[in-house]
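Entry: chain A
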Amino acid sequence: MTEGNLTTADGPANAAGPPLLQLKGIVKTFPGVRALDGVELEVLAGEVHCLLGQNGAGKSTLIKVLAGVHRPDSGSLLWHGEETSFSGPQAATKAGIATIYQELDLVDDLTVAENIFLGHEQSAAGFVRRGRMRAEAAAVLRRLGHGDIPVNRTVGRLPAAAKQIVSMGRALSHDAQLLVMDEPSAVLAHDEVANLFRVIRELTARGIAVVYISHRLEEIREIGDRVTVLKDGRTSAVNLPARTTRTDDLVTRMTGRTIEYVFPERTQRPEDAERVELAGRVDRAGSGASESTDERVPLLEVTGLTRPGEFVDVSLSVRAGEIVGIAGLVGSGRSELLETIYGARRSTSGEVRLNGRKLPPGQVSSAVRAGLGLAPEERKSQALVLEDRIYRNVTLATFARYAKAGMTRAGAERAASAEIADELALQPRGVDRPVKTLSGGNQQKVVLGRWLLNPASRAESPAGRSRRSAGTRLLLLDEPTRGVDVGARADLYRVIRRMADEGMGVLMVSSEVPEVLGLADRVVVMREGRVVREAPAGELNEETVLDLVMAGSLLEVDSP
Partner candidate 1 sequence: MTERVDVVTPPAEGAPDPGSHAGSPPPSGGFSVRRWFRDDASEPVRRNLGLIAVLIALYGIGAWSRPDIFLDLNRLWSNELTVLTLASSIGVVAIGMTFVIISGGIDLSVGALLALASVWATTLSTQSYGAVMMVFVALVVGTVAGLTNGFLIAYGRMAPFIATLATMVAARGLAQKISGKTTQVVDVKAITDIAQRKFLGLPWLVVMFLVVAALAWVLLNRTTFGRRSAAIGGNGEAARLAGISVRRTQVIIYGLSGLCCGLAALMVTAQANSGSSDHGNLYELQAIAAVIIGGTALAGGRGTIVGSVLGVLVFSQITNLFIVNNLSIEYQLIAQGAIIIAAVLIQQFRVGSLRRRPA
Partner candidate 2 sequence: MNYRKNNPNGGRLLVRAVAVTVAAGMVLTGCTSNRPKATANSGSTAAAAAGTTGASAPGKKVRIMFSGPVADHGFLAAINRFAKEQAAKYPDVTFTALEAAPDAPSQIAAVQTAIAEKPDALIIFPQDGDQLTGVGKAATAAGIPVINLDRRFNDQSAYRMFLAGDNYKVGFNAGNYIGQKLKGKSDAVIGEITGIATLALTRERSEGFKDALAIHGLKVTRQVNASFTVQSGQAAMANLLAAAPKLDAVFNHDDDQNIGSEAAAAQANRKEFFIVGTAASNTMLKHIKNGDARIEADVTFTPAIAATAVSMARLIAQGRSSDDLAGLPLPSNMLIDSELVTKENVAQYEKFGWD
């Protein structure tokens, strides 16, 4: 931005001179793994260059090479046409490459201004010049079209979208010429993505290049200029036109398959679920399935549930064998609702009934005993003990039920987990490795597997029935496919549908409207803590739901 690189916004194809950035034959190996195996990349000033690839294709490693975190083993990196190598992240930043990681590296306890200037504080004689920093931070945010973000607020109090803007502001404060964004839309709701795109367009109009990584093909078509596809550490396609390349073509290059989302077929009448024959799976449905599919008593009944400031007077119900999807923006109260039903938060009024029995508010353990399960939004921080073995994560909620007289039975746990892992096609096989070594989609399968385990059937053995072993009857899913790549998503959808088919009720929250519409039998739309619509999925389409869901601006949505 400093030099006269102000190409016009009419397309990078016209840009003269050498590309801003060129990678040739980049190889990066880690002990035992060739993470990058000859990657090519060409980024022109003023373009949005999309990077596409499944989890593990090498995107993150490539980003870290660009950011100066990793030094490639071989291959060359040309910056402004000159061969360069970055000695570290600071060198890359100094050269003009700014990276915004998926997990934004902002410090929650510092203010917006402090975050923007983190690491290069404006100072005079060792004293930080707060006033000037604030003024410049405000200027940067205005340039991003978000002068409304208060520079003195601590970042922890901002909604996700605003944090993203602050991250970009930090990049701009470095006079970046290339902005690398790793899945920036993953944490954003629909209208916030639109906002982000507006900002990106303004940046590219000034000649700044953006490397944009996303799983969402529709976004790439909307914002991208050209696409480079990575597969297994290699570039399987370079510089495809983003708007005109066919979706199935892109997916094929990424995965070898030709579809984006495959939603499993809906079971037409969920109340018929009990009649569906499922060879070898009858036991898992649990003895409760037949009672709970009684149509007149919904499996889950929520009435008038309220938590001031989060959601008000929410009533909904889920029947056995039914998938109910909640659509709404981040901050519409949907995750909080899920956690309140689960007992992780305490409601101020209203009640939750499972199979007609009232659940005590604010008690997770009773909810779990009664047959509720939750796959929370933040898999790593809320659901998994990352360092621990897979099977111990699978049995985290049920190990006590496998135990005899307080003594755990690792063998039984391992066997049950292995069985579940096989059914979910967990890759790689084997349940003894730490769960942190799995990809996002497989980690999610571990969490789902946790609630699929049903030691209840064991308890019915002659040894007698354990009073605690209800087995999971209702599963609460919060953003089940977040951070999961396309191929694995289809897999998860099938798993979720099958769980419903076996008589479980599912209540699911998702930011992705097509996901809710495609997977759920019934859809509940939430806005600002209230249910604004409830209808069978077939009666809604994407536009209607988006209309219902959207309201307010970036900050109004989430600010206290």
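On how the list was made: all candidates are chains of the complex that A comes from, given by their letters.
Going forward, contacts are C-beta pairs under 8 Å (C-beta built on N, C-alpha and C of every residue); 3 or more make two chains touch, one makes a residue touch a chain; residues count from 1.
Model, not experiment: these values are computed from the prediction.
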item: Touching candidate - 1 or 2 - for chain A as found in this complex; value: 1
item: Partner candidate 1, residues of chain A touching it in the complex; value: 30-33, 35, 54-61, 64, 69-70, 89, 232, 342, 344, 364-365, 367-369, 374, 376, 381-389, 392, 396-397, 399-400, 403, 406-408, 423-425, 427-430, 432-434, 436-439, 441-442, 450, 485, 487-488, 490-491, 494
